[in-house]
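Heads up, one of the protein chains got dropped from this complex, but the rest are sitting where they should.
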Amino acid sequence: MFTTVLFYIIKFLFFILMGTWITIGVSLMYRSRRKRHLNKIEIVFAEITSRYLYPLPGQPFDLVRANRSFRDLGIHPGKPKNVQYLIDLMIRTQRSLLGKNYEKLELLYKQIPPYRVSQKKLLSKKWHIKARGLREIYEMDQKQYIKQVIREINHENIYVRREAQIGMVVFLGWESFRFIPYLKWDMTLWQQIKIVEKLHDLYPIANLKYLRKAYNIEKPYARELIMRIIRKFELVEEIDYIIRYIDSPNFDTRETAIYCISSFQLSEKQLIRLKYKFMNIVNSEQQVQLLKYIDRISPKVDIPFYKLLLYSGNDIIKLCSAEILWGHKCIDEVEEFYYHQYSVQQQPA
Amino acid sequence: MKKALIIQQDVIILKIIEKLMQLNSYDCKAIRSISDLNIEDQTRNFDIIISEILFDGIAPLDFVYQIQEIILHKSLIIVTNMGQERIRHEIMNTNKVSGFFAVPFDLDRIQKLIA
Partner (left out) sequence: MEPEWERIIFWAVNLLFLIYGVSLISIYFGGIILSDRAVKRNKRRAHFLQVKDIVSATDIPSVTLIAPAYNEGLTIVENVRSLLAIQYPFYELIIVNDGSKDNSMELLIEKFDLEPRDATFITQPLPTATVNKIYRSRKQQYKQLTVIDKNNGGKADALNAGINFAHTELVLCTDADCIIEQDALIKMVRPYLEEGREEIIACGAAIGIANDSVISNGVLKELRLPKDLIPTIQVVEYIRNFLIGRMGWGEINGLMLVSGAFGMYPRTRMIEVGGFNHGTVGEDLELCFRLRMHMEKIKKPYKIVYIPETLCWTEAPTDVKILIKQRERWARGLWETLVLHRNLFLNPKYRNMGIFFFPYWCLFEFGAPVVEFLGLISFCIFWYMGLISINTAILLFLVIYLIGCIFSTISIFMYIKNFRHYTTPAQITELLLAAYLEPFVYHPILLFGQMKGYYKKIFKLNTGWGAMTRKGFNTSA
């Protein structure tokens, strides 16, 4: 009886094994064909786009022929995967270009597929489809859906809300800062990077009115975002905002502040304020970063400041201060400190 | 006719730049990676090379130095994805590059440079 059961189990397992072999074979063939087909679509798209942007004499751009080429490659509503691939190519190209060609491409995209698929994606319950739809809408500059985009800025899925927030910035520019106090979730580093990037690429002239209104937002991610914007746009007049958070109790905010301030040269007054705040920083590694920055931008070495650190800082700060003084040829001060250390150690307890 | 060598991994950008150069009366060789270069290319004196700096097995700065020795050319323009200020600064400081364009870039500016 037991051996009979085992025989049946063996047969069943063998059928499963055969099934996996067949699946592997079919999958291999499909993927090989699919890869070839996608390469073809990419090359045809490259040809059409290049001919449209830079038509050679005697080879004017033919829209009808272009659309026919796409249809021949299976880009029609019946094959959504092909349509999706074409959309990805369109976005990829548009994101690489600026200026007149960017606008020309917008015009071209209105005349070729892909059949309003992006708008349909917004209605999907699946996060990756919805997020993709949002991305396509803002990358293809479909401003008519701005309301639907803004509706998703507090979606529970991070990818959906990220794309919605980026879309909001793309469409509204600096005015989108009005919505930042209403964001319910924290912003990741990548969200901040993308927002700063889009703002810089599409709205290169800073609108300080909206930026300054956001200064009162208490959320750490908002502060970090603002600091990154100040750095990216080189807003020298707003440096004080960054200095304010150099000694923030939040590690990431401090880290961002130190990173952002290192792009700037400071005035005498700002340098004094920075040195004062330096003392409040609890993390030695961050203090070292800041010390090196202070040394880099200071017109002359502030010996009393470094001596103070030499005698009162922790070992890491002492060593960093000693290095800075040594580098500025203040050898006597360093030697004096180490002799002092030596004589203190020599004295009995 | 002037000669141009274009090296870009992205086939769409490659084709667009190629058409731009052809429109400006350049005879173009357009390839997707440095491994597509052959012996004849080393003897052709290109007027211009428009190239990416991200290639397998060679650091960006190394590429800028090495291309001077491998391919004869009059000027080198970089069009790249890795366009951070620091990278731009390093590449331009080599004084071997006529222009540095990071994605997204304005092709009209490249056109001004090559005209």
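First chain written, first letter: the chains are A and B, and each begins at residue 1.
In this section, a residue touches a chain if its C-beta (ideal position, glycine included) is under 8 Å from a C-beta of that chain, and two chains touch if they have at least 3 such contacts.
Just so it is clear, the structure is predicted and the values come from calculations on it, not from any experiment.
> Which shown chains does the hidden chain touch?
A, B
> Check the options A:A66, A:L86, A:L108 or A:A131 and report the residue that touches the missing chain.
With A:A66, A:L86, A:L108 or A:A131 as choices, the missing chain is touched by A:A131.
> Give the residue, chosen from B:D36, B:E85 or B:D108, that touches the chain omitted from the document.
B:E85
> Give me the chain B residues in contact with the hidden chain, please.
That gives, for chain B, the contact residues 54-59, 61-62, 65, 81-87, 90, 93-94, 102-103.
> Contacts of chain A with the missing chain: which residues?
Chain A touches the chain not shown through residues 2-3, 6-7, 9-10, 13-14, 16-17, 20-21, 23-25, 27-28, 31-32, 128, 131-132, 135, 158-159, 162-163, 186, 188-190, 192-193, 196-197, 228, 232, 255, 259, 283, 285, 288-289, 315-316, 319-320, 322-323, 326.
In this section, only the chains that are shown with their structure count from here on.
> When the C-alpha atoms of chain A and chain B are each averaged to a single point, how far apart are the two points in Å?
So the centroids are 27 Å from each other.
> Residues of chain A touching chain B in their complex?
42-43, 45-47, 49-51, 53-54, 56, 89, 92-93, 95-102, 201
> Which bits of chain B are touching chain A when the two form their complex?
10-16, 18-20, 22-23, 103-109
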